[in-house]
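The other protein chains are all here in position, but one chain of the complex has been omitted.
As written, the chains take the letters A and B, and residue 1 is the first residue of each chain.
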Amino acid sequence: MFDTNELVINMGPQHPSTHGVLRVVLRLDGERVVGCDIVIGYLHRGIEKLCEHRDWAQIVLITDRMDYVAAASNNLGYCETVEKLMALEVPRRARYIRTILAELQRIASHCLWLGTHAMDMGAMTMFLYAFRERELVLDLFEEYCGARLTYNAMRIGGLPLDLPPGWERKVREFCAVFEGKVVEYEELLTHNRIWQARTKGIGVIDGHDALAIGLTGPPLRGSGVARDVRKDEPYAAYAEFEFDVPIGSAGDTYDRYLVRLEELLQSIRIIRQALDGLPEGPVIGRVPRLIKPPAGETYHAIESPKGEIGFFIVSDGKSNTPYRFRVRPPSFCNLQALPQLIKGHLVSDVVALIGSIDIVLGEVDR
Amino acid sequence: MLESLVFYSLAAFILGFGVLVVTARNTVHCVLFLVANFLCVAVVYVMLAAEFLAVIQILVYAGGIVVLYLFVVMLVSLRRAPDTPPDTRRQSQLGFILSAVMLAEMSAILMYSAARPSSAVASAPAPAGGGNTEMIGMLLYSDYLVPFELASMLLLVAMVGAILLARKDV
Partner (left out) sequence: MIETYVLPVLKILVLLNAVLVSVTFMTLLERKVIAWVQVRLGPMRVGPHGALQPIADAIKLLLKEDITPARADRWVFTLAPIVSMVPALIAFAVIPFDRDVTFFGYRVPLFIADINVGLLYIVSVTAIGVYGIILAGYASNSKFPLLAGLRASAQLISYEIAITMMLVSIVIMAGTLSMVGIVDAQYRAGVWYVFLQPVAFVILFIGGLAETNRAPFDLPEAEQELTGGFHTEYSGMRFALFFLAEYANMIVVSAVAATLFFGGWLRPFPNVPALWLLGYVPGWVWFLLKTFVFLYIFIWIRATLPRYRYDQLMRLGWKVLIPLAIANLVVTAILKVLL
């Protein structure tokens, strides 16, 4: 049909399926993708530089805007890093509540991922069902901290607010409702032959390559590597809970889908355990009025819904602001796998793969 | 009277479209005029009470074969080869010879058919013993079975050949 030269197609930055302002330049041979170049930076806001001019408490606000789909995880990662730098003790109640918020955030993020992933492949009803559940989580967050997307929900040393009355009951009700919904999602997609035809065998990456590229989170676990920061280096209150980490085997899109779906159920399990064992006590530790960590540097990572998000902070001990604030964004690192995943597939698979990696451009570009 | 009117206007259309097929500049237009030609021929078939043939003409000829022509024309037009100036003198010589042969043939046919009495011009009464479809079916499977099977073998060979040609040797 075409000459044997490569055909170059540009996808994005405005495109309904790139989940943000991502530009992918595809090189095709006929219908097959031979290679791709990814152009990012359309959402770069200079967050890391900005943070060098904000004091430590203000930075929590900025971390919200990185992975804006899972803002509470960013807050948690940053606060814990600074607490590690300052060797602060976070009260037990605060750690439990932080865990609950982080897991609720995981559910919300995976719901958005599921909805958009399915919609990209034509199952548009999933989008509305998944967002219906996401709305429930956002309502819970709104009741807790007053915001639906950018929460500013944590402070260095704990939490700004204790739980409002009745919140725990509402979270339990949500858990009960949500389990039934996950069954619904399974019925709609998991055993659907069209869904399987679109996702099985697409974008296979094996464990070694995944580790070599630096994948983390569900893409890594879908390839069979058992690595989850919640289990390997527990933070917040994860060490006290029992939960399983779903591991895939084939490393294809279908396995990544199954991993995330199972993570939804495990999150419910963690939330229930946290609610059952919620201790009394203060929600914020003994934090100095002016937060000034001693000179030094530290790196701390947590498991955000997208993967391992790490914060590397250097403090010079003198000024009110960090000397260097560096984020290891999981979406950015996972996106690097796209050229390898795409190779040899058809153009129609590109949207499936971008959705399968689950990126948020706010995090990729910062 | 109405039948003659319809027939002669159809004939005019058929001839007109035929001429346009040959003379249109744009290849896609040529193909479209060919489709229109076939549709008019199908109407003539209907007038001759051969409705099965009419529908098959549309289904197979206009709806299948010409679609294939259209595919080829459009795909070829994508890769536009450099236009070599056509050799008009040689073409018109060849055209003359061919038209002369055609003319001789057609006059022979006309004289032959004028010598024998022919049936009515346009329409024919519906044949007895079932409609057009049944009659064709009976004939095809009894008297003309061998040509029918041979034709299907021919189509099968063509199909296999096409698949082999189009297959990429990976």
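Assume a residue touches a chain if its C-beta (ideal position, glycine included) is under 8 Å from a C-beta of that chain, and two chains touch if they have at least 3 such contacts.
Keep in mind that this is a model prediction, so the values were computed, not measured.
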| item | value |
| --- | --- |
| Which displayed chains the hidden chain touches across the whole complex | A, B |
| Hidden-chain contact residue, picked from the options B:N26, B:S107 or B:S152 | B:N26 |
| Residue of A:L50, A:L163 or A:L188 touching the missing chain in the full complex | A:L188 |
| Absent chain, residues of chain A that touch it | 1, 9, 11, 15-17, 26, 31, 118, 120-125, 127-129, 132, 188-189, 192, 194-195, 197-198, 346-351 |
| Contacts of chain B with the absent chain, listed as residue ranges | 26, 28-29, 32, 35, 51-52, 55-56, 58-59, 62-64, 67, 70-71, 74-75, 78, 131-133 |
